[in-house]
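Following this message is one structure expressed as structure tokens.
A single protein chain has been omitted from the complex, and every remaining protein chain is retained in its original position.
Moving on, here comes chain A:
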Amino acid sequence: MMLGLGSAGVFLLAVSVQSGHVAQDSAFWKEETKERNYYTRYHNMTEISKWMEQMKRENPDVVSSLVYGQTYEKRNITLMKIGVSSTNRKKAIWMDCGIHAREWIAPAFCQYFVEEILRTYKTNSKLNEIVKNLDFYVTPVLNIDGYIYSWINESTRLWRKSRSPGTGGSTCYGTDINRNFNANWGVVGVSTDCCEQTYCGTKALSETEAQAVTDMLVKMSGDILAFFTIHSYSQMILVPYGHPNISAPNYNELMKVGLGAAKAIKDVHGIDYTVGTPSEILYPFTGSSQDYARQIGIPLSFTFELRDQGEHGFLLPEDQIQPTCEEAYAGVQHIISYAHDKAFYSSAATITATLWTTLLAAWVTTATVG
């Protein structure tokens, strides 16, 4: 009798936990017609700033913003915090876009990402649960100075770095912010020539943009479940570390989750994304934000390199913004779901809950019978 009730408790518990694990709701990327035009175009920094304000105004209960640093040219670096308010300290997902100025599809993706969450969190049960349990911290454009510079005219369009001045009387500008983090800084895959595209700076965190991210990650590191940094191009999901001889302790997990994300991406429009460390699939390099995030203990740290594979390269046509964002969204959501479920549905929790149910059933039985 007690065994029967205990089993029923286990069964009921198993069912309720499983519904949380249900595979990605196809509504995540279903075609909708509501105001899609905005998200099929590239936007300059003024427009993106206005859009951030609009998102806050239209969704005051779930969106707030935070200025967490300044660029070299003294512009505010702003992130959007998205999630259902809670009195408890919540877990977090970090996403930044536009570390490299010319990768315009990246800020476009951050905008799309925010819009999709705001559009579907009320009706999508999985997403609804996620925004209750954690907050998204999204920086639509990190390298604001570089991004603005790349919008000046055709000759500046392919700018990559920050806009801090060079040293030693050089007329060259800019440091590669994604070589400037304090993660094996300056060791491999960098240039010491301030005129070159992978110039790592005069020292680690010489760039205020990298310092701003570092400060936030240190403040939040215990709470961040997953870290995303969005780039283009190559169609890749990179996992730490960029140094050829250093492996992340959870490399297998990173690869498993990354490959799951690549499958989710391919299911949308058939596009292949390659998964691996930079040393495996791209080129070795150190000082990246992804490496720093992993190094300070954020277990799931990914760099997304969006479309394409060289045909248009950085100059991805606007008619590819939507499909690119749809597939990347599916990839990112796969990882977010995994991270969320790992934190809130770990096997220890399941076992404990099962035992509680069994115990409760037993107590109820003995109380009524005994």
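Definition applied: a contact is a pair of C-beta atoms (placed from the backbone, for glycine too) under 8 Å apart; a residue touches a chain by one contact, two chains touch by 3 or more; residues count from 1.
Criterion: contacts and distances are computed from a predicted model.
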item: "Cystatin LXN-type domain-containing protein", "TPR-like protein", "Glucosamine-6-phosphate isomerase" or "t-SNARE coiled-coil homology domain-containing protein" - which is the UniProt name of the missing chain; value: "Cystatin LXN-type domain-containing protein"
item: Omitted-chain contact residue, chosen from A:64, A:128 or A:197; value: A:197
item: Options A:66, A:218 or A:364, residue touching the unrepresented chain; value: A:218
item: On chain A, residues whose C-beta touches the chain left out of the figure; value: 41-42, 45-46, 73, 75, 88-91, 148-149, 151-158, 160, 163, 171-173, 176, 184-188, 190-192, 195-198, 202-203, 218, 221-222, 234, 241, 243-249, 272, 274, 276, 280-284, 295-297, 309-318, 320, 343-344, 346, 348-349, 352, 355-356, 359, 362-363
